[in-house]
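Heads up, one of the protein chains got dropped from this complex, but the rest are sitting where they should.
== subunit A ==
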Amino acid sequence: MIDVKNVTKRFGEGQAAVTALGDVSLTIPEGSFFTLLGPSGCGKTTLLRLIAGFELPTEGEIALDGESIGHLAPNNRPVNTVFQNYALFPHMSVARNVGFGLEMLKRPKAEIDSTINEMLDLVQLGEFATRRVDQLSGGQQQRVALARALAPRPKVLLLDEPLSALDLKLRKGMQSELKRLQHETGITFVFVTHDQGEALAMSDQIAVMSAGAIRQVGTPEEIYTAPQSRFVADFIGDTNIVNATLLGFDGDAAKIKFGEGTPLTVHAASTSLSPGPVHVALRPETIHVVDERAETALLRGEVVDSTYFGAGSQMLVRLEDGVSVHVQVSTPRPVGSRVGLECDTSMLHVLED
């Protein structure tokens, strides 16, 4: 288990200082596939480098299984990294690359050799042991980098966008390969990506980051179905975000209304919001299209576009306040017609900004 406690990282001093991470706290469970997800420059690499030991925290503490490691040099941490550009040693064979960690730990030769074989089998590169690393394809180099980082059996494996250099097909293959490796080894994987699809497909847990802060931590399902903030909802994908008015709270539930409609009771990300205009998340697949005059319609608007995608159609409905909403339907209404939108109020929830 990794415990990141109130870690702040600043680069530079005085006027020119950049705060890459601001008071970040995070718990990464042991043996999990944990993903750091966020846009470019949000501090994902910095957090990874802090865990690996390439950077020291300006403030705060990092602990691994209860022991503080924040001040240790990288070679004294039971943590290994798969670098974005692989960083395989060009002057060594594939086998020696894979055995490097154990060689530095001065393990017996027999153990090193058997681990090299085991690791190369694990990543299906058995027959490449004697090759030079520059004689391998990008995907093969990637797997050597994985084998090299796994060989010393670290407690934690850090992966910084390891798939971004691969083409789409190879990428899909490596995604399931990584899942399999994590499962077979039981090692905690901390995986960095800015691709939400990748994060949702692979992770046990996701931490969504923005601007040096963690916005939400949860399982892919929680992040997908119940984004807490407008940022997370926006970043994770095709969620609709509509305007509403918050009237107040009833325990944990929020009372809201759309336009001049009837008050509704829905979930809220936080009870600290003050009454007034708020944003509400609405997943496309939870919306039903009904007649404009239907009593049950919560929102009304005009169909402005409709795209067929095989299993159904996606319609774009412009609401009265100008906000557009995506809806998935099996039989689309003609463009230009006016419709009402109905949805399960238990699937609605109020976002923080």
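We take it that a residue touches a chain if its C-beta (ideal position, glycine included) is under 8 Å from a C-beta of that chain, and two chains touch if they have at least 3 such contacts; residues count from 1.
Note that in this section contacts and distances are computed from a predicted model.
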Protein name (UniProt record) of the chain left out of view, among "Transcriptional regulator PadR-like family protein", "Pyruvate dehydrogenase", "Spermidine/putrescine transport system permease protein PotC" or "Aldehyde oxidoreductase": "Spermidine/putrescine transport system permease protein PotC"
Residue among A:101, A:162, A:212 or A:340 that touches the chain left out of view: A:101
Hidden partner chain, touching residue among A:52, A:122, A:256 or A:281: A:52
Option touching the unshown chain, where A:73, A:110 or A:168 are the choices: A:73
Listed residues A:6, A:85, A:164 or A:337, member touching the removed chain: A:85
Residues of subunit A in contact with the chain not shown: 52-54, 73-76, 79-81, 83, 85, 87-91, 100-101, 104-105, 148-149, 152
